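A protein chain is absent from this complex, but the other protein chains hold their places.
Every chain is named by a letter (A, B and C) in the order it is written, and numbering of its residues begins at 1.
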Amino acid sequence: MGSFRGHALPGTFFLVMGLWWSTKTILKYVCKKHKRTCYLSSKALFHRVEILEGVVVVGMALTGMAGEQFIPGGPYLTLYKEGQWNQLLGWHHFTMYFFFGLLGVANILCFTVSSLPVSLTKLMLSNGLFVEAFIFYNHTHGREMLDIFVHQLLFLVTFLTGLVAFLEFLIRNNVLLELLRSSLILLQGSWFWQIGFVLYPPGGGPAWDLMDHDNSMFLTICFCWHYALAYIIIGVNYAFVTWLVKSRLRRLCPSEVGLLKNVEREQESEEEM
Amino acid sequence: MGSFRGHALPGTFFLVMGLWWSTKTILKYVCKKHKRTCYLSSKALFHRVEILEGVVVVGMALTGMAGEQFIPGGPYLTLYKEGQWNQLLGWHHFTMYFFFGLLGVANILCFTVSSLPVSLTKLMLSNGLFVEAFIFYNHTHGREMLDIFVHQLLFLVTFLTGLVAFLEFLIRNNVLLELLRSSLILLQGSWFWQIGFVLYPPGGGPAWDLMDHDNSMFLTICFCWHYALAYIIIGVNYAFVTWLVKSRLRRLCPSEVGLLKNVEREQESEEEM
Amino acid sequence: MGSFRGHALPGTFFLVMGLWWSTKTILKYVCKKHKRTCYLSSKALFHRVEILEGVVVVGMALTGMAGEQFIPGGPYLTLYKEGQWNQLLGWHHFTMYFFFGLLGVANILCFTVSSLPVSLTKLMLSNGLFVEAFIFYNHTHGREMLDIFVHQLLFLVTFLTGLVAFLEFLIRNNVLLELLRSSLILLQGSWFWQIGFVLYPPGGGPAWDLMDHDNSMFLTICFCWHYALAYIIIGVNYAFVTWLVKSRLRRLCPSEVGLLKNVEREQESEEEM
Partner (left out) sequence: MGSFRGHALPGTFFLVMGLWWSTKTILKYVCKKHKRTCYLSSKALFHRVEILEGVVVVGMALTGMAGEQFIPGGPYLTLYKEGQWNQLLGWHHFTMYFFFGLLGVANILCFTVSSLPVSLTKLMLSNGLFVEAFIFYNHTHGREMLDIFVHQLLFLVTFLTGLVAFLEFLIRNNVLLELLRSSLILLQGSWFWQIGFVLYPPGGGPAWDLMDHDNSMFLTICFCWHYALAYIIIGVNYAFVTWLVKSRLRRLCPSEVGLLKNVEREQESEEEM
């Protein structure tokens, strides 16, 4: 970290996970709405996908941990050197990645060891996010105003995502909560990129004035626009997945649905009133 | 904004929405209590009303957005001009209106596209309110004490309304939660008017002393009185709607109720104990 | 206020209400546990008691409001006098009493008008407490350290009680939540007395040093001891009511219970595991 790349890497990780989680949630939801019996929504497939997801998360975490330690000028696993702490900020990031690694491990374990409760993954996710929020909160001692401000916003979104993930842990199978979490993950990803552009302008552009309150005023609404963007991405994703399921899969797994769907829809519209 | 009108406009919007939402909630509740079979409480009607509501909200949001951009001296869609940010406060308000516009869009989509979950509207409402609270929190850098204080109160009420809307998203069909939200929306509306009167006294009255702590002490209880007023408005509304339903609609949709009502009331009084 | 009596009065009100609410809760719970059919636990009696409670609360609120306005040297309903606000602190207290008056009104209405949802009383209680907390939060501008500290603790307990009352509004019929709320109300009552003793020592005792941090350190644990006392009061109350119901009422409303009790107890112990 401390560079454009150091912010672009986790940003990309979060964007990928946000996109993937929103797609998974929508796919599950739409499959459930339109028919119940197809292979794509089968438990066997989803179990394998969850295990794969865990492996990918562990891979990302290991990449991040290795990157923090072994970049040129990094701490190289040395915590204490010559009478003082060695590159603590790098160790901060290392710790964050480590807790997301735990999330990946939990994902793998939950779907291979059948006795473990599945909501453990949600708990580990909210845990990883709270740890990240905690570390970012104590991360910016002695920096300049705008630097602190953008990290405070990062803290805010991380903390909120942790809260939503914890709510998911308590209230299972609420599709909107899952999409809300995905949108906040997307926001976090794109905000990492934004921080990179603000603090380490790539291409040698002029740096932002870190003491100018107008900049923080702008970044306030910029943050909201990122959020609006996350919403739009998820909306487009929803429309796309719905279209895909309707057009493609109608051919593959037909019939037996018509009646069920109507019954279901009525039940729902009843509970809406 | 930055004028009396700029505060009166959103204030009026919120007052109208608060009145409308409280009326809708009470009407639904009273209809359900007194009979179940009338047209007024039919799903078809409520769906159409919800779509209309969405259109009205979008209209309000567009009015607000256009007003912020194209008033004389406004930013005219220019974000960056002559090496500095252009009228960021106007852009702040613009962003708030935009998120309420998203609420309207969600309202329209939810009741036209049947596969979307209806509680999405509650989520978008709480979202819009949280974004508004977030922006107001970062809105008052460098202003004077009383100016900051009235905006902090605005932040408080907006944040609380967002929380209540989020609770509604989780706990559906609780009539008191809906009325609580309506009362907080009314409070927000009348508080916008109060801010207008405090910061930009119309009719050329003498300005308030923005550094006097007695004024903030007074506004503290003034805020509570506004809230009491919102309660009284909702109480009167409740009495009026109940009377209307009882007197008018008894003629239109009679009978078949007597027995049901008694059964229902007993169930309720049982669960009260 | 601003005197020993001004703190002893609300303190006594809260102590009385706390005692009464805990007794009512325990009585309901024990009656339900031991037999279901007696007059004391009948709905008719409890409805009348609730209405009486409402009347008492309104009476207390009116006493407090009148006391704040018409004590010698009080504001006498004048809000603005000679170019400045008149006795705003008195108006603060007046507003707090007013919202508790609303609670009493809600109590009366809920148990006379059958169409109103009963949980409205919980909502109004939590509302009154939140308003009280809000006003206390903005109440102590420019005072000395210890004065601010004891009011902050008052804010804390009021806010927590409001939260618990709101939880009760969402989760009905949880006996421990109701007792928790009663214990916090008792704590608030005895803390009002403590504030009176600290800020206005009766009997002409020496005043406390308001700038000494040792005093605030002591009041921290003193606050906890008050809380422990509230617990002990409720425990004794529980033992007494249980004994009363068991010994007295066994004669009045006998039999028909034996079997039911066993069944019930088994169900409970099952759900405990």
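Note that in this section a contact is a pair of C-beta atoms (placed from the backbone, for glycine too) under 8 Å apart; a residue touches a chain by one contact, two chains touch by 3 or more.
The structure displayed is predicted, hence computed values, not measured ones.
Trainee: What shown chains come into contact with the chain that's not displayed?
Mentor: Computed over the complete complex, the missing chain touches A, C.
Trainee: Determine which one of A:Trp20, A:Phe46, A:Phe197 or A:Trp225 touches the chain that has been left out.
Mentor: Final answer for the missing-chain contact: A:Phe46.
Trainee: Where the complex has a chain not shown, which of A:Phe4, A:Phe169, A:Phe197 or A:Trp225 is the residue touching it?
Mentor: Of these options, the touching residue for the absent chain is A:Phe169.
Trainee: List the residues of chain C that touch the chain left out of this view.
Mentor: Where chain C meets the chain not shown: residues 30, 33, 156, 167, 171, 175-176, 180, 213-218, 220-221, 223-225, 227-228, 231, 242, 265, 269, 271-273.
Trainee: Would you write out the residues of chain A that touch the absent chain, in ascending order?
Mentor: Touching the chain left out of view, chain A contributes residues 28, 43, 46, 84-85, 88-89, 91-92, 95, 98-99, 102, 114-115, 117-120, 123, 131, 134-135, 138-139, 141-142, 169-170, 172.
In the analysis below, only the chains that are shown with their structure count from here on.
Trainee: If you fit chain B onto chain C using only Cα atoms, how far does it have to rotate, to the nearest 5°?
Mentor: So the copies are related by a turn of 90 degrees.
Trainee: Taking the mean of the C-alpha atoms as each chain's centre, how many Å separate chain A from chain C?
Mentor: 44
Trainee: Could you tell me which residues belong to chain C and also touch two or more other chains?
Mentor: none
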